[in-house]
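Structure record follows, encoded as structure tokens.
Rather than the whole complex, this shows some of its chains in their spots.
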Amino acid sequence: MDQRTGVGLVGTGFMGKCHALAFQAVRATFPDTLRVRLRRLVDVDPAVTEAFARAFDFERWSTRFEDLIEDPDVLIVAITTPNFLHQEMALAAMAVGKHVYCEKPLALDAAGARTMAEAAERAGVKTLVGYNYLRSPAVGLAREVIRSGGIGDVIHFRGAHFEDFLADPAAPRTWRLTRATAGGGALGDMGSHVVSLARHLVGGIEEVMGATQTVIAERPDPREPGRRLPVDVDDQAQALLRFENGASGTLETSWLAQGRKMGLTFEITGTRGAILFDQERMNEIRLFQGGGPRRLHGFKTILMGPDHPHYACFCPAPGHGLGFNDLKTIEVKALLDGIRDGTPIDPDFRAGLEIAQVIEAIQLSAAEGRWVRPDAL
Amino acid sequence: MDQRTGVGLVGTGFMGKCHALAFQAVRATFPDTLRVRLRRLVDVDPAVTEAFARAFDFERWSTRFEDLIEDPDVLIVAITTPNFLHQEMALAAMAVGKHVYCEKPLALDAAGARTMAEAAERAGVKTLVGYNYLRSPAVGLAREVIRSGGIGDVIHFRGAHFEDFLADPAAPRTWRLTRATAGGGALGDMGSHVVSLARHLVGGIEEVMGATQTVIAERPDPREPGRRLPVDVDDQAQALLRFENGASGTLETSWLAQGRKMGLTFEITGTRGAILFDQERMNEIRLFQGGGPRRLHGFKTILMGPDHPHYACFCPAPGHGLGFNDLKTIEVKALLDGIRDGTPIDPDFRAGLEIAQVIEAIQLSAAEGRWVRPDAL
């Protein structure tokens, strides 16, 4: 009998490929983790699905999501579909006791995320939300430095996620650009990454004040380019944050930010130091620590290497660098270890809910012009 | 008879020296401008004042501010005293028809700034507020690029001014750290530079939402270090901005920002490009412009050179770089040209008032948790 843990994947797009590559690479990269088999693949287009399945050696494939649910050999369901499908699929999988690895954002709103988190807890299954930027050695080092007091008490967080993939007004109105299918705009899609990092590195967010803008109010219908459809989600958002531990913060995001390709950045200031990070240079971090002669003070640019979390599993030599896909491999390892050991996984659906609450609080604050507490949603 | 314009300077500190150096260098750097003579110097300590006056060849010096006011050969009064003295000194100077060059922030609050702006307009004298970071070739180029449509319509401004000169809790509670003498904290002192840039590059600010924090609530008494005195101004501040032209923005500032020395930065995003700037690298600007083949897209790092505003007056060769003190020389040239030609100077006291209104609006918003319009103050 095959002792390997069966994985069912739904979705063959950008994230589908990332998941499949990661499940394939995880065992060799992290020899101690669970062994997996790519058991089943599901997507809507039969030809695409078959080609993808063959490339990755999936054992079976089809266009029916239920096939995953009904397959007793699938223990883990990995969901990489558009946002509006996450909730229904995850609930179906958890209802039959499968572990769920779901792309972010978790649901269309906090209520949906709550339903999912509560279902996961009732079902007693393991869950993981794909906030993959938490996985880099650089973020891991930042967390270690902060936790060990290396920059003193955190007093300010400045986070942003800027990209420009929708800066062209001729980009069609796909599912990402309506509230009904995406739940939100840049704020939910990208701003949620900032929230995931803020939470991971600084702690819980107590109160927010937000502003959102829809700059390009209409875009071409993807099926009929001559026709224009309204956009009802934000293109840009900004927020002031108050953390539970007293730190202040800001969050900004935009998918119209010309020139920025993967501009997820943070600057964390503590009472004795500071840390700067830019995902476009994901293999380095900038660290300032006071002390010592002032004439030698400066931000250190630390290149990732085998002394940093997980790096050595990819490469024994420093400075060689991980890539984006490697982050997914680390994420899959976290999932598999949690399943194997029955230990908590972060961020699980409960954490995904907390992130969703912050996003929704910013949306509400933007609408009402007042400070809003995420935990009230 | 000496045809040169007489300058009276009050203050021999950091800014006093900058002013004196700039008045000394301006003629050789900008041969067409007014010639000046350093007529009188005033400060409180007689020995310091004399040494400073001798170093700069001031004709006369004393410890009595009135001496400046009463000297008919002083046409320009340059004020570099602590904030709480600006208003009284400027009003006295303008009352006898002298032009006033005043360090920022203009006054302790918007009301004070209004009094000064109105007095200037009544007196018909020229005024200039020392927001020197507006003077760099890089900021000049940014403005030209934006005005000529080089990045399309501005949709977002992200500005910050971070330093760490008060990060040490053992730093004494000087005049900068009480509202009565400074008018505000980091927000007024440094955040006002961000506002000056936002206004210069993007336009008027219609509405703000702010937050402020006093992180180090007590500091040693400068006269009795064993004793601790309360701090009633902000150490950090953040704000959301709405510009008159519809752009959104953020502003952040802190004098506790470990590792940042002159961290005045902005990122301006337009519909067709973006500009990034960092005062710590004041001789370069980063510019993204769409168009052309996508595989060659990227931010250009443009080094300042003789093709950029005022640079050629300092040096005919690109990349050699100006320094901070050179910005003051350019500022003094703006003052002298305005006086010579009777043309508007920017930022004058009216502009200083508008900046003060934005700062006060952020303070009020932080206190009341609501959006505030600067023009309502």
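Labels A and B are assigned to the chains in the order they are written; within every chain, residues are numbered from 1.
Criterion: a residue touches a chain if its C-beta (ideal position, glycine included) is under 8 Å from a C-beta of that chain, and two chains touch if they have at least 3 such contacts.
Since the model is a prediction, treat every value here as computed from it, not as a measurement.
Peer 1: Beyond the 2 chains sitting in the coordinates, how many copies does the whole assembly comprise in total?
Peer 2: The entire assembly in this structure file is built from 4 identical chains.
By definition in this document, only the chains that are shown with their structure count from here on.
Peer 1: Please compute the angle of the rotation superposing chain A on chain B (C-alpha atoms), rounded to a multiple of 5 degrees.
Peer 2: 180
Peer 1: Starting from the mean Cα coordinates of chain A and chain B, work out the distance between those two points in Å.
Peer 2: Distance between chain centres, rounded to whole Å: 41 Å.
Peer 1: What residues on chain A touch chain B, complex-wise?
Peer 2: 151-152, 155-156, 158, 160, 162, 167, 209-211, 213, 215, 236, 238-240, 242, 248-250, 252, 254, 256-260, 269-274, 288, 290, 297-299, 369-371
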